[in-house]
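Omission of a single protein chain aside, the complex is shown with its protein chains in their original locations.
On to chain A.
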Amino acid sequence: MEAPPVTVMPVTGGTINMMEYLLQGSVLDLALESLLHRLRGLCDNMEPETFTDHELVYLLKGQQGNPFILRARRALSHPNAPWHLRYLGQPEVGDKNRYALVRNCVDVAASHSLPEFLNEMGFRMDHEFVTSGHIFRKGAMKVVVCNVSRVQLPGNTENTERMSNSHLVELSVLAPAGQDTVSEDMRSFAEQLKPLIHLEKIDPSKQRH
């Protein structure tokens, strides 16, 4: 008899029960410079860093229900940094009082043999992309401004093609479940970026065509 499939229940309990509060938006490349300038002024007094990451999305298809998705990510600019394995739960839009999208989130640092390990476990790579951009920090808030490029040949991160002429902007905070006050901080921060970019909670399930 075949072993029961891996449980698709989200991991809960303990210190790993963290939620990601997320706001998203996009900005055209033309307005990118002014947005970066604004962010440099608003965020913590650190040198803003650029990054280039390669993300692989793995699926584990069970017998029924939705497939289990894991995201493996590595930094192309820092080849020695550990890989990052991430589980993201179903996003909760919540009521109007909560300004940000909330989803369960499990972050694990992993060694470089992660893809092989996932393959051995039965995961299959669904798609991959290369993302590069800037990362800012204000307190616990992380602001990532990045563009997304399609990988044309699987596994070849040199040969990529930009998906669009705009940059994705994500404002996120990792916090334990139930700390909705962070969304207030995010709201006030998003307000300060208002004319340049409108950060909103975007429910991906409604974006599907």
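Rule of thumb we're sticking to: a contact is a pair of C-beta atoms (placed from the backbone, for glycine too) under 8 Å apart; a residue touches a chain by one contact, two chains touch by 3 or more; residues count from 1.
Here, contacts and distances are computed from a predicted model.
Hidden from the displayed complex is a chain whose UniProt protein name, among "DNA sliding clamp PCNA", "Small ribosomal subunit protein mS29", "Proteasome regulatory particle lid subunit" or "Mediator of RNA polymerase II transcription subunit 17", is "Mediator of RNA polymerase II transcription subunit 17". Across the entire complex, the residue among A:Arg40, A:His84, A:Arg98 or A:Arg187 in touch with the chain not shown is A:His84.
The missing chain, though absent from the display, is touched by one residue of A:Ala31, A:Leu59, A:Val93 or A:Val108; that residue is A:Val108. If you put the missing chain back, the residues of chain A touching it would be 44-46, 49, 51, 53, 55, 71, 73-75, 77-78, 81-84, 86, 107-112, 131, 133, 135, 137, 140, 142, 144, 146, 174.
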